[in-house]
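Notes follow once the structure below has been shown.
For this depiction, one protein chain was excluded, whereas all remaining protein chains were kept in their positions.
Right, chain A next:
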Amino acid sequence: MSTELSEAAAPPPAGTGESSPAPSRRTFIATSAAVGGAVVASGTFLASPEEATAAGSAPSSRVSLTVNGTRRTVTVDNRTSLLDLLREHLGLTGSKKGCNAGACGACTVLVDGHRVNSCLTLAVRLEGAEVTTVEGLAEGDRLHPLQQAFIDEDAFQCGYCTPGQIVSGVGCIQEGHTNSPEEIREWMSGNICRCGCYVKIVRAVEQTAGRK
C-alpha cells in the first residue's frame, strides 16, 4: 500500500535499471491498492459481488528515503516492513524473505551503512535514511569485489540467502571484523545458508577484505 511520488532528485546509478524512479507495474498495483474501493468501484479490476469492498483504508504514512542512491517518497501502510517495501512495492526483490523474524539474515540490507534485518524494520521509521540493497552494490556491469568473490569461490548454491550474505559481508568488512576466519565466522553467523556454503563464504569475505 504505497504511493510512489516519483522524485528524480538523485539519478539512479548507471546500469541498475531496478532503481528507476519511473512507476513499475508493481508500483502501479500499489498505487491502485492505496485507493482500494474506489478502484474496484471504477471497474478497473473485475470485482465479484461477493467480495468485500474495503471501507476506508489502513493507516498509512509518508516517508522519504534513499534506496541505492535514488530518493524515494512513498506512502506506506504503517505495518509495512522495509523488506516488504523493497520487495512488494519498489520491485527490488534481491533482498529475500527467509523467516520474517530476524533469525536468518536473508533480508540483510545496509541502513546508513549498518547491517540491518529489513524484515524487522518498519519502513515508516526510515525518514531520511540511506538504504543499500544487493541491487545497489555493483557499479554498472562491474560487480562489487565481494560479489565477484562469491562467484569465484562458489560461495552459494541455491542463491536465496546470497544477497543477504553479500550485503552482510560488505558490512562485516566495513566493520573490520575480518581479522581471522574465526572472526568472520562469528560476525557472519547472522546469515543462515541452508545449502551449507559457509566455508566458501568465509573465503570470499576474507579475500575481499584482504584486497581492500
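Definition applied: contacts are C-beta pairs under 8 Å (C-beta built on N, C-alpha and C of every residue); 3 or more make two chains touch, one makes a residue touch a chain; residues count from 1.
One rule holds for everything that comes next: contacts and distances are computed from a predicted model.
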Exercise. Per UniProt, what's the omitted chain called: "Protocatechuate 4,5-dioxygenase, alpha chain", "Carbohydrate ABC transporter membrane protein 1 (CUT1 family)", "ATP-binding cassette domain-containing protein" or "Acylaldehyde oxidase"?
Worked result: "Acylaldehyde oxidase"
Problem set entry | From A:Val111, A:Val124, A:Ile173 or A:Cys197, residue that would touch the chain that is not displayed | A:Cys197
For this session: Using the touch rule from the top, list residues of chain A that touch the missing partner.
Result: 1, 24-26, 29-30, 33, 36, 45-46, 48, 50-52, 54-58, 77, 79-80, 84, 87-88, 91-101, 103-104, 106, 133-135, 137-138, 143, 147-148, 150-152, 154, 156-163, 166, 184-186, 188-202
